[in-house]
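What you see is the complex with one protein chain gone and the rest in place.
Right after this comes chain A.
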Amino acid sequence: MAAAAGSGAPREEEGPGGDAAAPQPQAPTSVPGARLSRLPLARVKALVKADPDVTLAGQEAIFILARAAELFVETIAKDAYCCAQQGKRKTLQRRDLDNAIEAVDEFAFLEEAVLGIEPRTSGLLSMRSTI
């Protein structure tokens, strides 16, 4: 029963495959809109631990990072959509995303990792290009 939603399960959900929807923590019923994170905290924690300079991260920090990543995905999707709309398309393409990254200052940190462009400022992070 890999996908069993465990009641009383710990906050970390170990997902074996990337595509399986991990069981999500219950959203609070009292406050609509203040949803708790949909991203599995275990994956976020794995990313945080990948940083060699990080010793420990508190549970709240992991949660906020997960939530921030969600907000980021929403934001970049919407920005990319603006480009698609201009081209009168209803399907978001890779190039819409590239345009959004180049156009929006806050997304500059993505240029190296996603576009493979050398960063303008020297060594924000020692990340290799993923392309």
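Note that in this section contacts are C-beta pairs under 8 Å (C-beta built on N, C-alpha and C of every residue); 3 or more make two chains touch, one makes a residue touch a chain; residues count from 1.
Please note the rule applied: contacts and distances are computed from a predicted model.
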Absent chain [UniProt protein name; select from "Pyruvate dehydrogenase E1 component subunit alpha", "DNA polymerase epsilon subunit 3", "Pre-rRNA-processing protein RIX1 N-terminal domain-containing protein" or "ALA-interacting subunit"]: "DNA polymerase epsilon subunit 3"
Absent chain, residues of chain A that touch it: 15, 18-22, 25, 28, 31, 34-40, 43-44, 46-48, 50-51, 53-61, 63-65, 67-78, 80-81, 84, 90-94, 96-98, 101, 105-107, 109-110, 113-114, 124-125, 127-128, 130
